[in-house]
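Of the protein chains in this complex, one is absent; all others appear in place.
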Amino acid sequence: MKGRTMETSTDRRLSAAHPRLKELLFTLRRFLKNPLSVIGLSLVVIFGIIALLAPVLAPPKYPDPFRIPHTGFRIEPSPPSAAHPLGTMQQQYDMLYGLIWGTRSAFRIGVFVVAANLLIGIILGVLAGYFGGAWDEIIMRITDIFFAIPYLVMAMALVVAIGRGLKAVTIVLIITGWPSYTRVLRSDILVTRGRDFIQAARASGASHLRIMINHILPNAMYSVLILASLNIGTTILTAAALSFLGLGSETGTADWGQIISLCRNWIVGAPGNRFAYWYVVFIPGFVISLFVLGWNLMGDAVRDIFDPRMRRR
Amino acid sequence: MRPAGAGALAETRDLVTNFYTFEGVVHALNGVSVVIRRGETYGLVGESGCGKSVTVRSLMRIVQAPGRIDSGAILLFLNDSDQGAGIEILERTETYMQSIRGSDISMIFQEPGAALNPVLSVRDQVGESFRLHRMEQMIDETLAGLEESRRGMRSGSPRRLVRALQGALLRAESRGFKRFAAAVSRIDAELAQLESRDGAAARIRREALNYARDRARPRGGASAVARRIPLLRRYRRPLDATIRRHVVELLRSLGIPNPANVAERYPHELSGGMQQRIVIAMALACHPTLLVADEPTSNLDVTIQAQIVELIKDLKRSTISSVLFITHDLGLVAEVCDRVTVMYAGDVSETAAVAELFARPLHPYTQGLLASVPKVDQREELSMIPGAVPNLIRPPEGCRFHPRCPRRMEVCSREKPPAVEHLPDHWVACHLYPPAVRKAAGGPT
Partner (left out) sequence: MTPDTLVDVRSLKKYYPVTGGVFRRRIADVKAVDGVDLALKRGECVGLVGESGCGKTTLGKAVLRLHKATDGRIYFGQDPALVEKVEVMLAAADPAERSRGRALARTMDLNRLSGRALLALRQKIQVVFQDPTNSLDPRMLVRDIVAEPLTAQHLVKPQDVESRVLELLAIVGLTPDHLLRYPHEFSGGQRQRIAIARALATSPEFILMDEPTSALDVSVQAQILNLLKRLQAEFHLTYLFVTHHLLVVKYISHRIAVMYLGKIVETGPTSEIFERPLHPYTRALLSAIPVPDPLTRREKIILSGDVPNPIDPPAGCRFHPRCPHAREICRTAEPPLAPVDAGGRTVACHRWREI
């Protein structure tokens, strides 16, 4: 009972505000009501802060900050110590430095790749869905081809073709990632296009561009946005997998996949002391998991909020 | 509580059903009391959100997920033995309800396309009702048929042996059904006795009996094994033929042209009107005591609607005892129903015989509703009810109609009006009609 009166009083305060603001606040309130979405958001924010403050948290030693400093060339990793709070990897690369600057790489790959995917996906999806006909036929057959080849295999082949390195991985992920966005957006546009308000807008003399921007995209965008927020985690995992396979960045680059790749020989220790090098596997693995978990929780929250079945009428 | 009287078939008392949605609690039914009498066509009429569909869904206990029946009672008086107190179905198990749904009470829905399974042929779907509720009779008929054909055959011929084997297995299945039916009726008899008794022992016994009833299955002995073996499974073919014959007969009795052909079709091959006939056939397969029709013609065209309405009226005369007809169309009510209840926003506004209600509407809502429908001889401007149906998450206090009522009084916003029998057998829930002589407090019948 108390909860309801409180809510009505907030409602009353809100009703004075502009409706768009009201809508935003309502969405935000929904978002913050869900503990999982708050956890997801905090994880992403924490990683964001780490990435922003990387020069402060781990001052670079070389002109290229993405090169991890290493003290010596000893093969065997060393456990956490005062000099290396999270221990070192093979060839004495500093784990903490690698993870901190690796956060930057992760954001760069994840956000950049997904943003580029989204852009390509929206352009092609709109062409296919709104204009249909030959556009639709061509674009959809291309996506069919992409879907017919196993994702990771195609990515590996392309990286090999383009040449190793973080840049190549990014380009390849952009090339291989867009078809799912195009497909989802196209089908949503097809549904939206048939609705009466589009017909009403046409009867009012609105141009194609206006209908697309004012009516179709705002109503058809949600599935794609949800897909994008869920895909950031997957993208980072794929990039890490490519690096782990040795197709990503060069040895010693601050990139999480690269770090795990450096540690793969030390997953199991010598007989009698199987967990001697637990830190080289556990710490980066844990960090990647947290990062992906953060994005996935946020993606779930975004989906819950935008899901038309969940929205208030 | 007023006794329902000898005529009642089903009754709800102060039924409260709420839907617990994300936005809040939707107070869909606000103490609904209705009585469906034996042998009548009873109409529930009202606008969207008035609770007419929720009422019947509660009555059949098929209220869906966020919805829950929170209080009240639902009584069924299906046969003479429970004519006294009735069966309180809210206290019965789900299995019991399943045995009632489709056999004693069956339902047809607004959207026939959604009520039919797209991958089953008409024969399989209509036959399903026979299989579920009238298997015993089907087996007996098949056995009789087998016996007949066996007599014409030479003794010792292989075909005669096959017939004998089929007969034996079917008889085993039939015995299983008979034992099962006997067990269930024994349990039901004991439950009926316990119904009136209170106390821990009776309660425990009741639970035990309900459990036993849930667990009871017809056991067919050898036939149960044979049914799982590929070639032997064919012993049931004569049974399938019997069911098919019944399906075709049923379709023919519903005036479906070329029933043998239609029986082999799939739902998408049929038009909307034909689909609705198939749904009706499924509902009628077990000679229900009560047919619940939830807006059965709202999605059909006028000429097809006329066909379906005519069919339901014919069936009412010939086979079904009572019909509960739900609609928003006052014209249909006038044409189909004997007695009608007008609902508004989860409240029962008025109940009366159809002619009486249309001649002397008492409730201001009923009056407004009748005046706002265009008539055939409409000359003057349509009168209208101002405003819109309220949101049931925060319904108006007191009488839920009062914000739109042209004759509202001060009391209307405070108190929910009781149902009063203002004229003989004409009940109305409105403060304009105060209970003059306080008879036994009770709901409208």
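Every chain is named by a letter (A and B) in the order it is written, and numbering of its residues begins at 1.
Keep in mind that, in the parts below, contacts are C-beta pairs under 8 Å (C-beta built on N, C-alpha and C of every residue); 3 or more make two chains touch, one makes a residue touch a chain.
Remember, it's a predicted structure, so these values are computed and weren't measured experimentally.
S.K.: For the chain that's not shown, point to the residue among A:K61, A:K167, A:R195 or A:R274 touching it.
M.R.: Selected residue, touching the omitted chain: A:R195.
S.K.: With the missing chain put back, one of B:A65, B:A200, B:L231 or B:V302 would touch it. Which one?
M.R.: B:V302
S.K.: Tell me which residue among A:G72, A:G205 or A:P271 touches the hidden chain in the full complex.
M.R.: Answer from the full complex: A:G205 touches the omitted chain.
S.K.: Given the full complex, what residues of chain A touch the hidden partner chain?
M.R.: 18-20, 23, 195-197, 199-207, 210, 214-215, 218-219, 312-313
S.K.: Write the list of chain B residues that the hidden chain touches.
M.R.: 47-48, 257, 271, 273-274, 301-307, 309-310, 328-335, 354-355, 358-359, 368-376, 378, 381-386, 388-389
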